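Contents: one structure, followed by commentary.
Shown here: the complex without one of its protein chains, the others still in place.
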């Protein structure tokens, strides 16, 4: 077992003082984190034994900070690309809760009509996309950033992923290309130390992702990810820099996943994380930390109301999902192709081809 | 057009003094480089208009140093994995000239019976392998290095490739794995600045391959690749370190390809390299530089004899190749599979299976 | 085939795989297992559990999430004398390693003119059910079978899973074992000792005279249930499990069709340009003239996999659909 302290050696357990952001911002961030937390907890408790959510779900308890920060910093026109642990990013892009729940329940009112589920969910109206194959969505994001720059739009592409995605070579191709073309791309690496059960030390010769990004020419910052204020400021600064044409920024957010890797069950029987390590992070939980900062009094005043609001919203989303119909049989092929070609229709003529003369020599290439 | 001087900024045009190696070693290295040079020149002049060499060939004029150095430093039990520009590495592994020429001529006496050609040639008896897909052979080499360590053998796996291969993500997966497991792997990157016609500056945000390797945890050195003595010492030290269990070493060899990217034709009409740049490198040609060091007198004494020996060998190889038969038709399928299973035969029994009970429930997975 | 008797017991498909790995590692020091999470208690759905305790970290290697390098490395290790078994929790993840598989491993033996080889085994699991969705449920057996130089097995029973895996690990060619996750808990009689199932030898799972039903991988149990159901209605189906797709026992299928005059293929892959097309083409090229009715393919629709359970149940064909298809086919000839 690795010494858990190494997890946050680089960022330290540094937090920044409450005064760094306006008080109402801090409170709003707190509420946003609480919302993600309560949503995930509600889904976990509804999962079994009901077994109506029938897809793999990767919950994000303990990793609510990035989601909360993003929800106040993204514009509708920005794009977010998420990995498998998608709910935080979905909510961070301010996509609707009903469509999330309904998707998890496989209903036709779901964000994707029940086609995608938790690990592949998207919400196009808000430019939110996800997918389960590590680094895949991140590599796609670089092309979106290219398009934004090409079209001279003041928006950003944002990719959120775990440190595991940086094991994939294509991730480094992506960093290089973003830096080479100075693209408006924000890369957020939530380093929770593990890919499933495997700690960084079993996968990486050096645990210095931000430095590697630096060697590839990318600006990079590290931040203690359980301090919502640090995360907020860091993302805020990065987005400002990106929007003003400064090129890509990589933020390594050191955090911890409190729940199992996947599903509502406890995976601690596998023994990949020590009780000590888990306790340490529980004590440094992002919600605990911000509550400490805001002070017991304020929390006692605010939390019941927040909880009530959120619970009402969650109950509504469950009701909506469960009452929605299942999708019906379909013309399978047509689900996979867009049938119309409006642009081609407007720009291209139609001709019959003449007779091809087959009595010509084939081409034999030269030395290459 | 990039300023050509940037090509060797990192290593400088540094050469080390003649006295750094025994004189006969220097002379042997000189002869080995001359041999590679004359072989490549002979192949170029035989290519057109004869058109009997019918495969893409990437010649290595100007890049003879690595080949010459390796030929004195590798053991038969070491493995070399080369990219498409293979002849230098083939000769560096001391594989026979006849089998090379015969392979290029597509004859049955070729190293691979005419199946492979220049860019895919291998010579198993000497553990030499190559292939045209960038970074592919390099990624394979890391597994061979693993096997050598696993079997506790004091040998090295060596991969030779251009700086273009480092554009591929899998290259970085490979560096990481080699460093993670401290494998006996020598990575030789012949940085000739171009991938085909494309200079580094169009492909990489930062031109610092060795530093990137460092960030991934790999030991790394840079060397001026047209000074055969520097190259020799550098590879010699690296192999010593690797054989004594020191883990992987990466050497960036700054050099220049004098010929076209591929084939015997001149590709300068494309205008991707300035005349000035080419002249600079001609003046710093590895053979010119060592001749300067050895001195005009010695060269006048040695060169005619060397040329005679080499020419005789080349003539013989051409004769051998041209007189060899073409391969005959084959049972195509059997060319692709090894037909025998000696180990399975000796270890496994044969049984008829019973009746499977199909009236069992299929497994429905849970949340993952 | 000279066969023997042996002590057998009922074990699951997952246990049979685990046993094959264990025995291969015991028999030959060159066998190593590479894959993400192969050395944890959960052990890739139980198939690698216990191996690290017995054979150590050097032989049971947790890997970075870097499938391309992993596969290339397995090739390089095989070249130097090891016999690696690469494990993918989902076949979909393997797509990152397609260059290594197709451009290098599959053609290594060929381009070395038979002088060098890479005996390695790639185990890839195809997910099914519980909303696996489009990135966790694909099966490219049609593609892998298309590529010269690769061998491809799709065992449907615990017996075949063990025998084919051992044959592959101790054989001399790069081999794919595509495992259906829905089979993992199914039991079969499996000999205790190490044994082989040869590539290219299909198996008649149930003999019959009316129609030849070629069933692949996860669809074999379903095909068998449909066949026994149809027997009640007087339709006698011959069920053939080819067990390996490359090489493929086309002779066995043709012989059967020569007898029955009818062919149905049930394949857990997409229809268009899928493996079921090869089965049909291979038959009609040889014995097309004996057919009493046009052959039929029962497959997944030409669509990616939906998540919702209501769509999943329509996406995957079931016994009923298969039985109905066969019944209709028989009626064509007035039966």
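Miscellaneous remarks
Note that the chains take the letters A, B and C in the order they are written out, and that residue 1 is the start of every chain.
In the analysis below, a contact is a pair of C-beta atoms (placed from the backbone, for glycine too) under 8 Å apart; a residue touches a chain by one contact, two chains touch by 3 or more.
Please read these numbers as outputs of a predicted model, since none were measured by experiment.
For the chain that is not shown, the touched chains among those present are A, B, C, taking the whole complex.
The chain not shown here is touched by just one of B:168, B:190, B:252 or B:285, and that residue is B:168. Of C:84, C:114, C:134 or C:242, it is C:134 that touches the chain left out of the display.
Annotation: of B:25, B:94 or B:196, B:196 touches the absent chain (contact as defined above).
Residue positions on chain A in contact with the hidden chain: 79, 81, 111-113, 115-116, 120, 122, 124-125, 129, 131, 133, 136-137, 139-148, 150-151, 157, 169-170, 173-174, 176-177, 180, 333, 335-338, 340-344, 347-354, 356-367, in rising order. Touching the omitted chain from chain C are residues 68, 92, 95-96, 98-99, 102-103, 106-107, 110-111, 133-135, 138, 140, 142-143, 145-149, 245-246, 248, 269-270, 272-278, 280-282, 284-289, 291, 293-297, 302-304.
Within chain B, the residues in touch with the undisplayed chain are 54-56, 106-107, 110, 113-117, 119-120, 131-134, 164-165, 167-170, 195-198, 202-204, 267, 269-272, 326-330, 332-333, 335-336.
Throughout what follows, only the chains that are shown with their structure count from here on.
Inter-chain spacing, taken between the CA centroids of chain A and chain B, is 42 Å. The residues of chain C that reach two or more other chains are 64, 66, 68-69, 130, 132, listed in rising order. Within chain A, contacts with two or more other chains are made by residues 55-56, 167-170, 203-204.
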